[in-house]
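A single protein chain has been omitted; all remaining protein chains appear in their positions.
So, chain A:
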Amino acid sequence: MNMHRGIGLAAFDKEQLSQRFAELSSELSKTQVDNLQSQLTQFRTALSHFATTHRDSIRSDPAFRHAFQQMCSSIGVDPLAGPMKGGWWAEILGMGDWQYELGVQIVDVCVSTRERNGGVIEMGELVRMVSKLRGVESGVITEEDVIRSIKTLQPLGAGYEVLDVGDGKKMVRSVVKELDADQAVILAEAQVEGGWIVEAILENRRGWTGERARAALENMLLRDGLCWLDSQDEHYGQVYWIPSAMRWDE
């Protein structure tokens, strides 16, 4: 018995075996890959069909749009990315245009009210005014739509940002200047009253000192142009009004 040859033979067998295994595994991968390819193609066709069929509903019905977007997030797809990023999606859905149009309208409202409110607008008012711009036929716009659109405006570097001022109230800031914490509190308290605020409210409800309240309000008034002065108030004498916390009917 030639042990050497036995080993040699065995070795040859091992090599052959592993080669066979190698071939087999690449064959498996190829099969898997082929399968995947075909599944993806099917998926893409189905999704395409779905999107085209329901494009109008997506644009006009906020509840449907919300559900559609939830579904897309769960499979890791962003249907509202612009033509640059979305490519195929944007083409199929035409959502790139829709999104862009909404973004332009948001900027329009923010810029046109900036003189009045100093560059900070209450979310409800923004949604109302954008809806008015769009008209009735184009479907309802929700706060969620606006928030998503504002995210896409961030690369503009113009400071568009959604601010949570507490008590479930949101403001949208469209100027680069940061809103400091005290101003956020003042905005929240002013909203409770319907747009006006005085030092006494901040002292009583928030435990601020007189100096802190006075300084914050005076800065908002004189330095930042974020509020207006009313010097004829029967009770307090001087009252500060914050246009972005006031509800305008026009």
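Just so it is clear, a contact is a pair of C-beta atoms (placed from the backbone, for glycine too) under 8 Å apart; a residue touches a chain by one contact, two chains touch by 3 or more; residues count from 1.
Keep this in mind: contacts and distances are computed from a predicted model.
*Asks:* Look at the options "Acyl carrier protein", "Cell cycle control protein", "Coatomer subunit gamma" or "ESCRT-II complex vps25 subunit" and return the one that UniProt uses as the protein name of the missing chain.
*Replies:* Looking only at the record, the undisplayed chain corresponds to "ESCRT-II complex vps25 subunit".
*Asks:* Which residue among A:Asp56, A:Glu115 or A:Glu144 touches the omitted chain?
*Replies:* A:Glu115
*Asks:* Any idea which of A:Val107, A:Leu133 or A:Leu229 touches the chain not displayed?
*Replies:* A:Leu229
*Asks:* In terms of residues, what is the contact footprint of the unshown chain on chain A?
*Replies:* Touching the missing chain: residues 115-116, 194-196, 221-222, 225, 228-234, 239, 241, 246-250.
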